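For this depiction, one protein chain was excluded, whereas all remaining protein chains were kept in their positions.
Right, subunit A next:
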Amino acid sequence: MSKQPNKPKGILKNKGNPPPTSTEQPTPDPREVAIKHARIIHSRREIEDQISDSLIELSRFPSTRDSPYNASNPAPADAESFKNLIRLYQPGDYDDLIEERNSNGLCGYTLCPNPRSRIAGGGTFKLVNFGRKDFNIVPTRELEKWCSQKCAKRAMYVKVQLNETAAWERAGIASIQIDLLEEGTDTATTAADAAKKLEKQAENLKIEALEKTAQNARDLALERGDSTENGKTSKRSIKLTIREKSVKIAPEAPSLDIDSQAHLVTEGYKSTFDPNSETVSQENKNTDKKETISDQ
């Protein structure tokens, strides 16, 4: 017998390293954690407050309503501050802004100085473009949001650029810029702008395609079971040898001869019938006996 009783061997897998001792990773002070999270919440609240303040400000826009400026050609200062303030909005906030402007009696588009249109007569729906191809039935409420269809288009042009992600996640990103719908005031600049826009679109498309191929490759690797390490796909380490079956005779097409019992064969085996077998029913045996008696 061994002098020292062996420790019973565990059936559980060995964990490589013992758990790190508490001295290596000091537990953070709960108070500090709480303060940190409170700060995060506080900054979020601040951004929300900022948005609601700017909403009230934008609901009174534009600040200059003089004759040279209108919705298609807004005062530069107004356009600039609108672009800056609208940057952090979510589409829902933008809807609130439109509603707020309407309750102030203004057109929903922020840079438009006109009052909102009021459609005479009752009815919740209205026919637009009657007798034309783009005929439509629209709720009156939708129509009354704007002074004209053009303003609706301009406002929607801004709305589609807004992002659903939370405002505090976007606050630090300077690259988010909102463009206004360019108006056809002078053709030269608009043509140049159009070319620039096309270029930008093509670039975006290229980037998108690249991203897509990379994603596809990643997915395929995952499907194959390739491990990815540091974003680099490693080669599989399975040895593959292809062994051909040796063929001795030339292959022959199956033929159908008259005497063949191929139709009785199931999976290469032909079932046989043995009359003396125990499994044969008693009745059949009896009839066999009778026959032998009559013969005698």
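Operating definition for what follows: a contact is a pair of C-beta atoms (placed from the backbone, for glycine too) under 8 Å apart; a residue touches a chain by one contact, two chains touch by 3 or more; residues count from 1.
Please note the rule applied: contacts and distances are computed from a predicted model.
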Between "Electron transfer flavoprotein subunit beta", "DNA-directed RNA polymerases I, II, and III subunit RPABC1", "NEDD8-activating enzyme E1 regulatory subunit" or "GINS subunit domain-containing protein", choose the name on the UniProt record of the chain that's been left out. "DNA-directed RNA polymerases I, II, and III subunit RPABC1"
Looking at A:S63, A:N84 or A:N104, which residue reaches the missing chain? A:N104
Just to verify: which one of A:I56, A:I173 or A:A202 makes contact with the chain not shown? A:I56
Positions on subunit A contacted by the hidden chain, ascending: 49, 52, 55-56, 59, 95-97, 99-100, 102-104
